[in-house]
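A protein chain is absent from this complex, but the other protein chains hold their places.
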Amino acid sequence: MMDPSVIAQTMLVIAVEEGTVLLLAALGEIYAERSGVLNLGVEGMMAFGALMAILTMMATSSYVLAVLVAVAAGLSLSLVHAVLSIHLRTNQIVSGLAITILGLGLSGFLGRREGIIGRPIVALPDVSVPGLSAIPVIGPAFFDQNLIVYFAYALVAAMWFLLFRTRLGLNIRTVGENPAMADSLGVNVYGIRYLCTLVGGALAGLSGALITLGYYPAWTEGMTLGRGWIAIGLVILATWNPSRALLGAFLFGGVTALPNAFMSVGYQQIPSSFLQMLPYALTLLVLAAASIRGLRKKVAPPAALGLPYSREE
Amino acid sequence: MEGNPRVDSSLGDYLVELRGIVKQFPGVLANDHVDFQLRRGEIHALLGENGAGKTTLMNVLYGIIKPDSGESYVKGRKVHIRSPKDAIALGIGMVHQHMKVVEPHTVVENVILGLKEPRFLLDLKEAASKVKQISERYGLKVDPFARIWQLSVGEKQRVEILKVLYRGADILIMDEPTSVLTPQETHELFSSLKTMAAEGKGVVYITHKLKEVFELSDRVTVMRKGKVVITRGTEGADERELAKLMVGREIFFHPERTARPPGKEMLVIEGLNAINDKGLPALKDVSLVVREGQILGIAGVAGNGQKELAEIIAGMRKCTSGRVSIGGADVTNKPSKFVFEKGLAYIPEERIGVGAVPTLNVAENLAVKSYRYRPFSNRGLLNREKMAASASELVKRFDIAAPSVETPALFLSGGNIQKVVLARELSGVTATEPPKVVMASYPTRGLDVGATEYVQKVLLQYRNEGCAIVIISEELDELLALSDELAVMFEGRIMGVLDRDRFDPESIGLMMAGRAAEVKGG
Partner (left out) sequence: MRVASPFNLNLKDIRLIRRSSLPRWESILFSLSGLVLAFVVTGVLFTIVGVDPLAAYWAISQSFANPILLASTIERATPLLFAALGLVVAFRLNFWNIGAEGQLYMGAIAATGIVTLHLTTYPFPKVIVLPLMFVTAFLLGALYGVFPALLRAKFQVNEILSTLMLNYIAILLGNYLIYGPWQDPGSHGFPNSRIYPPEALLPSIPYIGGSSGFLIAAIASVVVYIIMNRTTFGFELKVTGDSVRASRYAGMSYTRVVALAMVLGGGLAGLAGMSFMSGIMGRMKENFSGGAGYTAIIVAWLAGLNPLVAVMAAFLFGGLLVSGDTLQITLNLSASTTNIFQALVLVFILASEFLKKYRIVWRGVG
């Protein structure tokens, strides 16, 4: 039996690490959905980003380049989704699924082709924040992480601020609620939707990079393990609010640590499945809550989510 | 009396002057050489019934519509208003009947939506204090940080007004604002408007309610059929005179309207009360009787409860109290399926989308209510052959121009779609026997002359054969031509029911504008 504080710390570390991956993808998806575009392609963008990051790292030994390429990878996939969903007004569900399949396919194909399965790289080093990282239990988990994680923390604040305290954010939210009205007020609906969808793709790619560069520094097929889908659920739990996404991300991330935690205290993995259901059940609850009159508007999805917009119709 | 406004050489006196505005829409001359002025510090009422041209005129001023000809002057300068942006830049603001607010945003966010400045950072506190300033100055109480969905309808309207004032408007156009307000909110609105006028702003107040004209306005312009009938000071005006001018016309009787002794009571409505979608009372103690072989026309400006009345009769909305019966059977608050099984045909206001589904074909549209009965289906299995056969027969009978019964409805003209609706409704539940009661909401709206004539003819035909028919229409002419009795609705009440022989523009006008007139007994 291990020392409970060690277990707690390990769990917390995993929660932060896994959570940050989810967080990045979720932040991007929040922006996309806030503007009204449903992007179900996150998983594919994440996978593609993860692969391109490690490939670039192997080729150039530059973390910076690897991150940039991963972001570009996510961006390019989301561009396809954006054109299909915004200009061509296709069914956003099918389009998103196509992108997921494309991203997964591309990453699997290229990964195998380049023969990098299992080949390790040097993971991103952790940078510990002086002072804060010494706090027992919490310190190492939150403040002894790699730079992308710190970037994610900053991003939460920045994205929250942008969404709720700037004109751009106001316009984004209006486009997602009532694009016709935004249009009549002179807001560039298409432009904003493109912007938000591309941001979503870029961050999904970045989250993939975090996986390979940060935590699993060797590539195998299917290593994203459905995190992209979890991120989409996280967006709902966070009620499309970046600051709540932070909490939800750690929650979702934390439950992935449960199986190991249980084993190390002697329980078998079994009941952990039920605890793992918790975030999803909670999300369902949030969805159901939106129907209660008083809560409806506080937790409801953007009204125009998934609906293509055109000026004539 | 045709009011010919003095062409004032000192244009500076007028905030707004519109000269000779002409606007033609397909089939209707909405504005026929209209002259209109708004003085500084005045509240100018624009009075008229549906389709008189008031909203069109103001849409021209606000830049939503471009006039075919005419000139606009704002504060003494000639202007070309091409879009609402231009209008706003000139200090004109319009508060529409149907509010354009974004529900999850706060009041402040709604007010500053779409502004160019500030470009990046939103100083919500500063904006909020400015909003508070304006709201206190004009008595428009509302919490700047409240979210729109938390507000009452009256408060939402205040947000609209604040939006307009925030942008520095000194010319306000209010389009039928009180149709959604409680009496208390109306009172507060009026005092806000009077404060604005006292400061030198100008308000154009579109309404059909006489009471408001007299309570609020300094001058009133009456429009009818696209023309200005009179412009005069409100003080000392005679309301009966105004009502008559609003509605005055010659009454033409439809040639096929033969006199007919009324049969037994077929549709009986007693003491109906109901609430609309916004939670406000829509119907107040409405009672009506329609007999076999009679057409009851329901007149009144749209938004006075007609929609809710039709929906309740058809079983598509619940009433809070009262009784509805068809042919003696009680149908109060029963589902729509029950109501049409009892013999009600309902021609809905929304032809496309409710009455007919564009993606379904003609035969399917014709069967959309009768599909569940024999012979069209048997124990859950559809009999498409019978559906098609019945459809062909109906197409012939009602002269529907469609390439085949398999043609999707979206390829039909508006008139033919309405014929499909008529054919389906008038052939009753089993497609064989006629209905007992026909409820027709705006049946000729948007139709060309030929289709309109056809619809009217058919309605009269079924009347002559003994159906009890209720027609809601915004075309007073149509109602006067077709109806045996005319009821006028205002703010959810029946102001009066007039018998054929007493169709008189003055009475009708008064009732439409909110004054009760002589009520036909029974």
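For clarity, chains are labelled A and B in written order, and residue numbers in each chain start from 1.
The criterion applied here is as follows: a contact is a pair of C-beta atoms (placed from the backbone, for glycine too) under 8 Å apart; a residue touches a chain by one contact, two chains touch by 3 or more.
Predicted model only: the values in this text are computed from it and were never measured.
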Given A:15, A:46, A:99 or A:121, the one touching the chain that is not displayed: A:99
Touch criterion as defined above, residue of A:223, A:236 or A:257 at the omitted chain: A:236
Chain not shown: contacting residue from B:97, B:195, B:377 or B:392: B:377
Touching residue (missing chain; options B:368, B:389 or B:516): B:368
Missing-partner contacts on chain A, residue numbers: 38, 80, 84, 88-91, 93-95, 97-102, 104-113, 190-191, 221, 229-230, 232-233, 236, 268-270, 273-274, 276-277, 280-281, 283-284, 287-288, 290-291, 301, 305-306, 310-312
Hidden partner chain, residues of chain B it touches: 314, 316, 335-337, 340, 346, 348, 350, 353-360, 364, 367-369, 371-372, 377, 380-382, 384, 410-411
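FYI, only the chains that are shown with their structure count from here on.
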Euclidean distance of C-alpha centroids - chain A vs chain B, Å: 48
Residue ranges of chain A in contact with chain B within the complex: 165-168, 170, 173-174, 177-178, 181-182, 184-187, 296-297, 300, 303
In the complex, chain B residues that touch chain A: 84-85, 100, 102-105, 109, 112-114, 118-122, 124, 147, 149-150
